[in-house]
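A single protein chain has been removed from this complex, and every other one stays in its place.
Every chain is named by a letter (A, B and C) in the order it is written, and numbering of its residues begins at 1.
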Amino acid sequence: MSMRETLRSSFVQLSAIQTRWSDNDVYGHVNNVTYYSYFDTAVNGWLIDHGGLDVRGAIVGYVVETSCSYFSPTAFPDRLHVGVRVARIGRSSVRYELAVYRNDDDLPVAAGHFVHVYVDRETGRSAPIPGATRVALEALVSGSDAAVGPATTDRPAPDTREARA
Amino acid sequence: MSMRETLRSSFVQLSAIQTRWSDNDVYGHVNNVTYYSYFDTAVNGWLIDHGGLDVRGAIVGYVVETSCSYFSPTAFPDRLHVGVRVARIGRSSVRYELAVYRNDDDLPVAAGHFVHVYVDRETGRSAPIPGATRVALEALVSGSDAAVGPATTDRPAPDTREARA
Amino acid sequence: MSMRETLRSSFVQLSAIQTRWSDNDVYGHVNNVTYYSYFDTAVNGWLIDHGGLDVRGAIVGYVVETSCSYFSPTAFPDRLHVGVRVARIGRSSVRYELAVYRNDDDLPVAAGHFVHVYVDRETGRSAPIPGATRVALEALVSGSDAAVGPATTDRPAPDTREARA
Partner (left out) sequence: MSMRETLRSSFVQLSAIQTRWSDNDVYGHVNNVTYYSYFDTAVNGWLIDHGGLDVRGAIVGYVVETSCSYFSPTAFPDRLHVGVRVARIGRSSVRYELAVYRNDDDLPVAAGHFVHVYVDRETGRSAPIPGATRVALEALVSGSDAAVGPATTDRPAPDTREARA
């Protein structure tokens, strides 16, 4: 993501995230690990709120890849927002881009991505994204229609017999 | 990292990590976020054990970048090992490569990297890696001497006025 | 606490707490451990907001005792509130009573207590509650003036040479 792509205004969906006392580590800042917990909460929370996630369903999204770059610190009790958008939807996978904003800042304190691959829990094989989930995801696709690629350009399904939540 | 580079045997340093009940999420596997906690523990634990980390020191390592790919699931009470090596040491930054092994497996369940930038806690500016830390790190450098790059090839110091732990 | 003492209406201070994806354990409910993280966040957040906590100060509050009873489950993405009140203030210690409410429920899903003992970080010995903290705490004292006990009835200072955060 370019700097411009990470401005607060570049995100349609901003999920409020409350920091916790335990988020701060020995250096007095939110620990690097905790940002991934914010990502998980923003993405799964949005899906649940929009009918796109049934944790008891037969087909669930397992995380196969995540990354985060950290630009400046934040600390409890700062108020945060996590920008969430969908960069690509394939047949069985979806790539999210995320950025974390502190209080009313326009520039993020951190930005990253994560990839869900949908998997049949019984067989462990990749499976098409469930219809209700796809509908929910499409509302998060950034900008142009081109962001939704054809199934043939899907990220090669990893050997998800064993991908994990 | 290629597949071969992530074999258990490719790591000289393997840190034992004990899983916890709380590592498992609603899907019954170790949650994606938790792997980063293993990385933090393996790297900082190794540094502490080898005289390379003083959490009250004036110069400390802040994490500026992390990533992880997840290949197969693991779950409490599995026993894990985290392979740790140093891919590059610059003037003020160090890049680690990590891989997580379940029980006695040779193939990892996950692999990733993270980058520490050393920062003067008072000014927030990047600073040379402390001497004792550099000595400790050099024992973790993978393979050839070439892995230790000259200062001029250092990853451009990010705007670390505010990078964070 | 009696049932009546744990009604939502019995608390003047209610701190909103946002659940997270990682709060749910393998049974699909907020894990028992996590409630203590809510307690920490509600108490320390309130203190910070009211000038009652300086984490870099010479005198800090270390937790010496906690408990929680769990009455019914809650789960991400429920919205919670934590009722916080001060049951007793002594010379160097303070006892909090807490209860957790789900969404708009009047009955708590959990209730507990925790005790801070103020300690001189250098010597590890118990110390009088700092003045600004005491002022903040008095606004949280439940009900009658009697709740503020005389110094002589203070909970016997534990051997706090080593009590901990």
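A few comments on the model shown:
Methods note: contacts are C-beta pairs under 8 Å (C-beta built on N, C-alpha and C of every residue); 3 or more make two chains touch, one makes a residue touch a chain.
Worth saying up front: this structure is predicted, and the values here are computed from it rather than measured.
Among the residues C:Val12, C:Val33, C:Ala58 or C:Ala139, only C:Val33 touches the chain that is left out of the figure.
Contact with the omitted chain, checked across C:Ile17, C:Ala42 or C:Val64, is made by C:Val64.
Remark: the residues of chain C touching the chain excluded from display are 25-27, 29-33, 36-37, 40, 55, 60, 62-74, 109, 114, 121, 158-159, 161-165. Listed for chain A, the residues touching the missing chain in the whole complex are 21-22, 24-26, 28, 31, 33.
Where chain B meets the missing chain, the touching residues are 16-18, 20-22, 28, 37, 40-41, 44-45, 48-49, 55-56, 76-77.
Keep in mind that, in the parts below, only the chains that are shown with their structure count from here on.
Averaged C-alpha coordinates give centres for chain A and chain B that are 23 Å from one another. Shared contact sites, meaning residues of chain C that touch two or more other chains, fall at 21-22, 28.
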